[in-house]
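Heads up: the structure comes next, in structure tokens.
The other protein chains are all here in position, but one chain of the complex has been omitted.
Residue numbering begins at 1 within each chain, and the chains themselves are lettered A, B and C in the order written.
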Amino acid sequence: MELFLLAGFPALMAAVVFLLRQDRLRKIILFLTSLVHLFVTISFWQGPRDVQFNPFLGFDAASQLVLTLVSILFFVVSIYLIGYLKEKRRRSNGIFMGCLLCLLSTMTLVTMSRHMGLLWIAIASTTLLSAPLINYYRKPRGIEATWKYLLISSLGIALGLLGTLFLAISAAPVKTIFLADILDNAALLSPSWLKLSVIFLLVGYGTKMGLAPMHTWKPDAYGEAPAPVGALMSGAVTACAFLAVCRVAQICFHAGLQRFVSPIFILLGILSMGIAAIFIMGQKDFNRMLGYSSVEHMGILALGIGLGGGAVWASLFHAVNNAFAKGLIFLVSGNLYQGFRSKKVENIQGVIHRFPVTGIFLILGFIVLIGFPPFGIFYSELLILKEAVTAQRYLAAFFYVLFLSVIFFGYSGVILRMALGRPTEDTPVTAKKENFFMIAPLVILLGVLFFSGVFVPGPFYDLLDEASALLGGR
Amino acid sequence: MGIRILLHIMVVVILSPLLLGITGKTKAFLVGRWGPPLLQPYYDIGKLFRKGNVYSTTTTWIFQAAPVVSMAAVLVSAIFVPFGSLKAPLPFFGDIILFAYLYGLARFFMIIAALDTGSSFEGMGASREAAFSCLAEVVLFLDFIILALLSKSLVLSEMVEGNILSSWQLFGPAILLAGVSYFLVLLAENARIPVDDPATHLELTMVHEVMVLDHSGWDLAYILYGSAIKLFVLGALFVNILVPFHGLPPVMQTIVFWAGMIVLAVGLGIVESCMARLRLNQVPQLLIGAFVFALVGLLVVLIKGV
Amino acid sequence: MSLFLSSLFILCLGAFLLVLLTRSRAMSGLIFLGTLIPGCLLGAAAALGVLIHRAPIDHRLNLRMPAGEFYLGVDPLSAFFLLTITILFLSAGVYGYGYLKSDKERNLSVHYALYHAALISLMLVVTAKNAVLFLVAWELMALSSYFLIMFHDEKKAVREAGYLYLIVTHTGTFCLWVMFLLMARQSGSMDFDQMALASFPLPLAGALFILGIIGFGVKAGFIPLHIWLPHAHPAAPSHISAVLSGVMIKMGVYGLMRTILIIKDFPEWCAVTLLLIGMISGVGGVLYALGQHEIKKLLAYHSVENIGIITLGLGTGLWGQICHNEFAALIGYAGAFLHVFNHAVFKGLLFLSAGSLIRSTRTGEIDRLGGLLKRLPWTGHLFLIGALAICGLPLFNGFVSEWLVYRALFEGMFHFELNGIALSSLAVISLALIGGLAAACFAKAFGAIFLGNSRSIDITHVTENSVLMCVPMAVLGGICVWIGLFPAVMVSFALGAAATMTSSPISSATEGVIIAPLLTAVLVLSILIGTIAILTLLKRTAMKFLPVEKAQTWGCGYAMPTSRMQYTAASFAQPLLQIFRNVLDYRVKGNRPKEYFPEEGEVSSRVTDAAEDFFFRPAFGFIKSLSAKLKVIQCGYTQWYLLYILIFLLMLLVWKMV
Partner (left out) sequence: MWLDLALILIVCLGVVILGSSRLGTMIQLFAAQSLVLSATPLLVHPGKHAVVMTMGTLILKVFLMPNLLSWAIRHVSIRREVQPLVGYGKTLMLGGFLMGVAFWISFRLELPVRETSNLLVPCAFSVVMVGFLLLVSRFKAITQVIGYLVMENGIFLFALLLLEKTPLLVEMGILLDIFVGVLIMGIVVNHINQEFGSASTVNLTNLRD
């Protein structure tokens, strides 16, 4: 029954939404499905960690972690959408809502899939479903972003498919590529095919996750996508991609390829942070900067997995915090766009004094993104550095710290210049007051961030410990 | 101990203008004049005590407090310096720092009093005074370092008494260099000829004189008296440093000390009559020269093994 | 410990209430004072308790932080700093309340809440016994002080200053991250107590020392890393810059001391570096201050100078520790501790009086002020007390701590071997030079602002500020005089703290040997005050019988002297800056009047900050231009993007498979 509620129900609702006429009804359905989804996910927390519905679908600690993260974020975005889509639009948002609901079900599928082939299908469908979401405004730049997003991610998916095929070939003696079977008799896998498949999988799912050389679609896609879509993609979809990459790492750990794969992860991590550092510095467009910030945080995740040990725990912790932080900052950028009707940094000024609540949340978002203490990202960045220092990878630690400080230059240069000061006369400020639906999600996200960073509840700790044990960390 | 302090201060108060008198007499004698009587400074100060005061409207209480504070600071600094057989009444470990900073206090108040009058001439004098005194203070401290290294103690009287005949064989050059650089500091601190001309009235060239341009009556008297005491105290310290009389019996010490003071006064007169005032941007070079002398002295002490 | 925890609780409560109550102004002011005063007093009581009994107390809260744990402890070292923090925050807070009361259009309760947050984070930094908690409090302190600085955020200069401050402190903090993690790796745990038990090989201690110097030096303001100080202080409101330079830069000193306490044995070159940094920061700070003609920038550079003096004390203490000369180490650290407290008090006093000066005359430019002592008696006299104290002149607290530092340096001279003596004498010379230059600089500042006539602004309607602003200043002035005349109490506290640094209990004999000379010095000072009293009495009685008139200042016969003919701060500093011109980048520009009847001419002189203009600005520009050049990667052509992926794939294949 829960399986249907989690995966099937949203898809069904998507079909219903396609048929409906009025926009308001669609929004309510969206809100209700996300609420149901959230309740079911929470209900799984009490139950045992490893649940097996059928050979293809099941839960383990890591997937439950990502599923909770996805459903909380989706629920918050659904509330935000009620306020966001208020003003009238010529074209009905049927396709938009339908794709969103399908996206929810495919993301649930990704977390639940125990078969590598099924995992690939779910990832591929999340990509295809998010393409129309980016193109909501039908503006030339939006179309260009969608085209680039489609092309690059479909190349990534193709490479992922090749990787899965190579994995299947290497798992020939095992006869199936169920995750459980591969992990149990990992020794039987033929090493050379496995290495080839790991490389192709890493590049494929790395493109989906937005790691360095394959990140080029991210700034365009997040720059042009509407804010809630940006929040969902940067928070939830990348988390699912990260889960897929974790599965690959899990396989490598079980097959004893630790020494083979960790240099690749570290290279990807440092490269992503380097690229992000270059592009955040002096960025002109706020949403593009958030795209690069997502590249940076994915780099930190990859670096954490690469370093192993305590850093795996830290990168999972970071994934959770990053998802909520990205959600928060993207929704804030949505409010900014509603208020200032522009994404350019120079004509958004003095947000604190023009829209006090959004201004405060903008600064809080900055504090969370930068990794200031009360929130979780500070601890995860510190732990990753601790692991780098104890594992005596001084070069990686040096670059890690260097890029973190350059990125800090970039962020504070952009966000603080926007938040403080006074709105200049020519800033095109619409006389709109901030409406409730666009503030409530920010408050919820901040609350969740506060609990995931400062007073970390007990069960959340155990989930993290089990998930990191799964992936070969301490 | 209170009586010895009073005795010490009485000696300083009574005898210090005499030093100025002797210098004035030697300067006049060298140019063939009889010059003013020996007690001329006493007459000047006495005259000023009987005169009324004129206060500028722009000045505040600081203008009147500065002469008093500078006189008192200089008087109190006399307690640390032994005069021949008269031992310093109140020595304590680290009194050279209080000694130097008391002069700093006096100088600080004189400078802000000069700025208080709000005239450009006093300001000129104040800024020059501030500039030169910074360098002079550094040289003074370097001399104290040499003495401290020689005597291994921070009490001024012990530092000076350690300088007996035997120490001259080993550290003769160091003490000589310290003495010479100290003499140059003496000239700079008391506005004697090479640094500043006490007798001139051309404002643009003066340093000390122009700072006291606006003072009158009792304030001017205190300032004159204070500068006389300052010359006396620093001179006494100079004599203590240079003349190794501390090993002799007390009676001989007093005789040699006072003879030294007179020789110092005469020496000052000679220096002033055969040298002209230096240009203002050359005075720092003079003080840097004194600093180098002291530095060489320090190196000698270090090499000789402290 | 309960005292300290209750004060923390009250402050947190106050901050929380203030955040909620952003609407009503009267209430927020009341809550602010209502929680600040008890909080600070309780904190001070806790600190005094530890200082008097010299027994450390600590407390472990079972709050599960991801990496470290919530472990607080107050030992005499942190108690001394805690005392400084509480006293200064209390007086600056009361002053701030008075200062901001008349500011109608700004939302004050947020500012008050941030003030509380800064205070709490500072108290946590000082009492944290766990590296992670220390870093958390350190970053909270940087963040809350950033937003405090940004009070007047409508001005562009303020935003630039805040931006520079945040960047420089945050980059410094990364060095601290690496340092603490290396120490944790060596000792196996994040707690300072376990770290203190571990033994650190000399090369590692050297590396940690360098990281510590950079990380804490950025906060403390050692010369090359001080660039944010002269920008942040003029930007912040004066009660914030008082707290910033009085206490917050001392956290750098505290951090350095805590690291020295943990690592204990260092290679000798560390003490040499500390002394050299002290000298350079001291002399450089005061020389740059001489060249500044804006009151708050001048005071900011003086903070750098006083940090230099503190580092001299620290350097001698460390040297004594390395050469196992307990006595020199003890006095060195005691001098450094006492100067930390003294500097906090008189620098706070100076900034507060500068603030009330700026509040009344609307400008901080020294060259446009003058003759304000008559209009602002309270501010003027308290500024004078602060100026005398900062120059280390005898009757005030600056002298006591400089005397201790001198004593430590001379102690070093007597007992260390050759290069020890050479360096200590160099340090004594530089300290003497600092003393002289500071006296000149503050004579310039006090004389130009408060004495003579007003140079360009009309001061007839300038009035003294409210009592709420003058009382805290008076309290700080009182503390300066009290320590100057009765130093025994504070010196014993400093010695107690220094004992924890040398981790050997000091016998009452050694304490006597140190304090006895100070008591005689106080006796001499009382004789000085007696003589002053007698001389003024003499003069007063004589003046009754002698004529006294009022007249125009004697301008050597010049008939119409105007107030603009007075010596300004720039002209006052010109001879000194001329002497040190090759050390400083001292530029004089402007067209001097040429013909016989010149219509107009103007001269302006400027001292540019070498560290900033020749290293940090170009470095920052280089990073920006590099990132602009590298932006070509995102060139817009999808084909190139796909090629990136293919090339990366082939590279991985070749690297990993072949």
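Some observations on this one:
Throughout what follows, a residue touches a chain if its C-beta (ideal position, glycine included) is under 8 Å from a C-beta of that chain, and two chains touch if they have at least 3 such contacts.
All figures in this text were calculated on a predicted structure; none of them were measured in a lab.
Contacts of the undisplayed chain with the visible chains, over the whole complex, involve A, C.
The omitted chain makes contact with just one of the residues A:132, A:263 or A:374: A:132. Residues of chain C that touch the chain left out of view are 631, 633-639, 642-643, 646, 650, 653, 657-658. Taking the complete complex into account, residues 115, 117-118, 120-121, 124-125, 128, 131-132, 135, 138, 140-141, 143-148, 150-151, 154-155, 157-158, 161-162, 165-166, 168-169, 172, 175-177, 190, 192-193, 196, 219-220, 223-224, 279, 283, 288 of chain A touch the chain not shown.
By our rule, only the chains that are shown with their structure count from here on.
Averaging Cα coordinates per chain places chain A and chain C 44 Å apart. Taking each chain's centre as the mean of its C-alpha atoms, chain B lies 36 Å from chain C.
Each chain gets a centre from the mean of its Cα atoms; for chain A and chain B, those two points are 79 Å apart.
Note for the complex: chain B touches chain C at residues 5, 49-60, 62, 64-65, 68-69, 71-73, 75-76, 79, 90, 92-95, 97-98, 100-102, 104-105, 107-108, 111-112, 114-124, 126-128, 130-131, 133-135, 137-138, 140-142, 145, 148-149, 152, 154, 203, 213-214, 217-218, 222, 280-281, 284, 298, 302, 306.
Of all residues in chain C, only 63-67, 132, 135-137, 139-140, 143, 150, 153-154, 156, 159, 162-163, 166-167, 170-171, 174, 177-178, 181-182, 184-185, 623-624, 626-628, 630-631, 633-634, 638, 641-642, 644-645, 647-649, 652-653, 656-657 touch chain A in the complex they form.
Of all the residues in chain A, the ones that touch chain C in their complex are 147-148, 151-152, 155-156, 159, 192, 195-196, 199-200, 202-203, 207, 213-214, 216-217, 219, 260, 264, 275, 277-279, 281-282, 314, 317, 352, 367, 370, 372-374, 376, 378-380, 382-383, 385-386, 389-390, 397, 401, 404-406, 408-409, 412-413, 416-417, 420-422, 455-456, 461.
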